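With one protein chain withheld, the remaining protein chains of the complex are depicted in position.
Moving on to chain A:
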Amino acid sequence: MSYEATFRVWRGDAEGGELTDFQVEVNDGEVVLDVVHRIQATQAPDLAVRWNCKAGKCGSCSAEINGRPRLMCMTRMSTLPAGETVTITPMRTFPVLRDLVTDVGFNYQKAREIPAFVPPQGVKPGEYRMQQADVNRSQEFRKCIECFLCQDTCHVVRDHEENKPAFAGPRFLMRIAELDMHPLDAAADSGLDRKATAQDEHGLGYCNITKCCTEVCPEGIKITDNALIPLKERAVDRKYDPLVWLGSKIGLRRG
């Protein structure tokens, strides 16, 4: 079954832009990205849209559909209110390049600021041995497809541009949590305390755990409950819990 839908797509660049209406055919089983491609093919060949896999695995087609950060390829038309205009805008946290394409360089900058995995001494690549129980938590975070929808929806940077230098965002705080939970990461041996630096250098304290990152994650990663809150608790161990501090000093607790 086909029907005619009204799509309102933001078109423009950093200098300005506008929401533009399109009447477009929609067929059974289609996702929003299919319809955007039809607009591109039939009405606006110069419409800029970033996409790649159409399977929710590359994280390219992030946008805001009816005001909600989503992957266009994973948003079925049947889940949107029938008969109502579908509004599509680029992610509103990042600078726009053109139409639906934004400059997500902020995220790559933040990724570079996170110190990488530190290999354990005396263990060569290929000799790493880990128990499944020890890597379960980190593996959940490895499902991330880097669509940056969590970064887009996080009000710390979305609503406060001035916080961008200080705040890594949920995706990269999750990366710190992943490394801090990694059974073989030897950062502590090299003098790097990931728990403390999460708070001091990557802005963990800005997070007020309102869970929007979890709500928008297309991979269903429990970012807040499994990464951000555990990381906050680990930072508390280091910075705000004198009992833990005392225990580590007298040798009752290891770091």
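In the analysis below, contacts are C-beta pairs under 8 Å (C-beta built on N, C-alpha and C of every residue); 3 or more make two chains touch, one makes a residue touch a chain; residues count from 1.
In this section, contacts and distances are computed from a predicted model.
Trainee: Would you kindly match the missing chain to its UniProt protein name, picking from "MoaD/ThiS family protein", "Cytochrome c551 peroxidase", "ABC transporter permease" or "Succinate dehydrogenase"?
Mentor: Options "MoaD/ThiS family protein", "Cytochrome c551 peroxidase", "ABC transporter permease" or "Succinate dehydrogenase" narrow down to "Succinate dehydrogenase" for the missing chain.
Trainee: For the chain not shown, which residue from A:Ile39, A:Val104 or A:Val156 touches it across the whole complex?
Mentor: A:Val156
Trainee: Out of A:Met74, A:Ala111 or A:Ile229, point to the residue that touches the absent chain in the complete complex.
Mentor: Answer from the full complex: A:Ile229 touches the omitted chain.
Trainee: Given the full complex, what residues of chain A touch the hidden partner chain?
Mentor: Residues of chain A in contact with the hidden chain: 8, 10, 12, 14, 16-22, 64, 66-69, 81, 84, 87, 89-90, 92-96, 102, 131, 133-134, 136, 152-153, 155-156, 158-161, 163, 180-183, 203, 205-212, 215-216, 225, 229-230, 232-237, 239-241.
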